[in-house]
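With one protein chain removed, the remaining protein chains of the complex are shown where they sit.
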């Protein structure tokens, strides 16, 4: 029997975490064959060479495609998408996949989706139907309008996909595959964080036994130019409370330079804070930090998704996660320093929340593989109203 | 007062006909400034140098961008979109438009839309919300999910855009700007078609006083590879009825080579038909042919849109216009030669239909300019449910 | 033992004929492994699907890359080169060749050469050092300045490469691999041309027993816009002499549209000439036509190269082959109709010339494979003066 060929295109570290359990399930499924293309920030040293991690995990990329144009501005985001669209068709012709599986809502997802859909290859899409703000919002729904099989991560997302005119029989609420990894990590690890952590990154060292804050704040593409002020307010709030903190550098979206500049300037002020800065953290470490931290501050989607499952106290700053489904563990605040500080204080006092399966129960990857193995679709899509 | 800059990107002859009246209204509006980029098939000799026509009409292109990659296959359609995405950002940075206005559902529309939306430039979109089949279906709805101002051409289309989660206050049912041109042509012309018409194109000459058929059949991208058989069935049906016919070559979609090959092989058989073949026709001539023809056969959207306004008897073949709104003037048939012949015979007997304003009353362009002048939008979009 | 990987990039029918015998010799060499990428006009139906022919000959392309941008103008030639440069690096990374072997002087050769040289992959180049006029002239010498191993086809070409500052030990005069094919065809075929030839192409049929002219005229990129007048003068000269003729359509260089328009208009004049027109001819047929024709007219390099070996009487029109080495079989003329006619008459009277090994003796492919197997080069090039 010929196995159905499923091609996954991975474009970033976050992307990989969001699809890894599905990749593994596809690779192990007797009726499926996994094909892999790695691209965008996932092939760059500067973002931690995710492609090497992928290979270490036992996956074999068919091709590595550099496609990010320097500048990290709105216009280079458009041009980078164009580069992806120029290269992926040749690779899809080499691979002739039966289905292309794409993740989420980053701009490289749009390139993957358009290349496949224009070439009459059915598209399967994870994490559609969510509401978030930023250009990701439009990208996500546009990808839904090209996709043939949908794997939303939450009930609200599923309902939205159907309202967008997609056929209900092709919409499968499987939860988020990132939760699969989180469940696995929580199972396998003691939760202890070694102080060796601080051999990586730069900045102060402190004991992770004491309460510490975790900061993860990314640019909001539609608020281009405000990133520096935004991250500075957050760092000031943390400092004001006198708590130690682990601070992550931003992802590669337009505006990342603003956030990075804010962090660099903060560091050059050489305040007597107790902060340690990391470019990237292994997912295992990150999940354990989410389990240990007194509070996660910023605008990372992990606070809402993984946070629900882990029970992490979260202070979500600004508009980036607007309207994404969230549990009780999240407090919303504006970009105001005082608001942020007050909310952190409340969360530190509250402590960890009970587990909430809002974004999945740890079996998403397996469910995705099973659906891909059994479901056939017509390439010709049609809106249902 | 600074005028609001509206940038229109025109990619094909059909595109131009669909936006020309709006371009003129924008150019004449005191509060607006028209910016123009011409690209895709509109800059190519092979498709009749539409850019020269545009200049003759008094518009000044800021840039001409070749972006079509040879091959006319699904993969070159994806790559051509990529090329557009690589070049448009530099031009948008030169022009700094306040709004980008894009038309319909061709693949170059996707490039225009993504470039503008990623660059935080509000997107206005004409002819969204329609249902048609082919990849155009997905492109159209995806563009809607990126667009900030919507100009649907029919009531059904307006309703669908709102169901897709767009804000009703930004959805303006103005009718189709092509109907503006049609109305103008019908007003200004006697309707007489000169026999000099046959100095252009190749094939037999006949008197346009006698009943003649008009054939316009394009590839269906999701039925790639079937075009030759499809056009041959249509030509055989026409020949069987013994009627003279004017046959148009297909547009530049993936699969056009198939249709073209079908036509070439037909011509090489040197049957004693009375057919004349044209690569392109001036819109004035085409509208007058639609007014005079005994029946328009094929799968051109003009049968449904302009046909409604003009009252042209139409036989619509196959799936390309699936579910697009249509009036009484259209009979649907499969790709079967006999079905096609039977339907043509019925339409020839019926004759012209009364006018139906389903796709507009001839003021779309002016309405579009007025809305663009007064409406302000937030770049940050959000789904309404 | 690991075999040395030699990657060949084939971009056109002429390209393929120029490298096929070397490809076969590489494939059969115990110390070498052949890698193949097919691109540019060689992957397009419109140019006769050379890639299918390549596969039929037993070669397996690693990838097919569409890279020609429609328009056939000087600017699309530049952009198409850019497309090649965008896609080839990803494929070279997949293949990791030890040497990239590139052919001649077309614009896709430049893309292949730059991609390889920038990536520190040694470049081997056939047919360098020749002098021809047109932009090909500059491309050819520029490729020489990037190439590490040189395979000139004639003694004059070898001397020129050394004068350009290349190391003599890396310059190997092997003759032209096209002559290998010519020698093989002349050996294996009776030379008889079947009248079935005329089932292909369009136009008049005639007996190939009687004297006939062969016309092959391509655009001169630096004389962009003059092609129509040039081909018309040639066709008129042929018609004036009252001889039957086989006429080939031009290649894909900038300006091809001009030549094509000239041919189309000529055909529409429906003169009582005896001309038959072909888009492409199998090389076997073409060589036999060169052996049989009373005179080859135009500006194809085949007149000078293959013509020398076969002894074909040639009238070389205009500047395209300026200064390329040539034997006694060639008469030079301007674009003037009368000059052309007079020269044809002289050649028809003279008849076939004796064989001249100026461009090789039929063993070029084998010599190339042997050199590639034994020669090692330093990636760092340096001019010798």
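The first chain written gets the first letter, and so on, giving A, B and C; residue counts start at 1 in each chain.
One rule holds for everything that comes next: contacts are C-beta pairs under 8 Å (C-beta built on N, C-alpha and C of every residue); 3 or more make two chains touch, one makes a residue touch a chain.
Keep in mind the model is a prediction, meaning the values are calculated, not measured.
Visitor: May I ask which residue of C:137, C:184, C:240 or C:339 touches the chain that does not appear here?
Guide: Spelled out, the listed residue whose C-beta touches the missing chain is C:137.
Visitor: Hey, which of C:86, C:149, C:243 or C:330 is the one touching the hidden chain?
Guide: Selected residue, touching the omitted chain: C:86.
Visitor: Of the residues in subunit A, which ones touch the absent chain?
Guide: 43-46, 66-71, 73, 75-76, 79, 83, 202, 257, 268
Visitor: Which positions on subunit C touch the chain that was left off?
Guide: The list for subunit C reads 74-79, 81-86, 88-90, 92-93, 107, 110-111, 114-115, 117-120, 131, 133-135, 137-138, 141-146, 160, 163-165, 221-222, 224, 254, 319, 322-323, 379-383, 385.
Visitor: Considering the whole complex rather than only what is displayed, give the residues of subunit B touching the chain that is not shown.
Guide: 62-66, 83, 86-87, 90-91, 93-94
Definition applied: only the chains that are shown with their structure count from here on.
Visitor: Centroid from C-alpha atoms only, then distance subunit A to subunit C, rounded to Å. What do you get?
Guide: Spacing between the chain centres: roughly 52 Å.
Visitor: With chain centres taken as the means of their Cα atoms, state the distance from subunit A to subunit B in Å.
Guide: 40
Visitor: Counting only residues that touch at least two other chains, what does the list for subunit C look like?
Guide: As it turns out, subunit C has residues touching two or more other chains at 66, 83.
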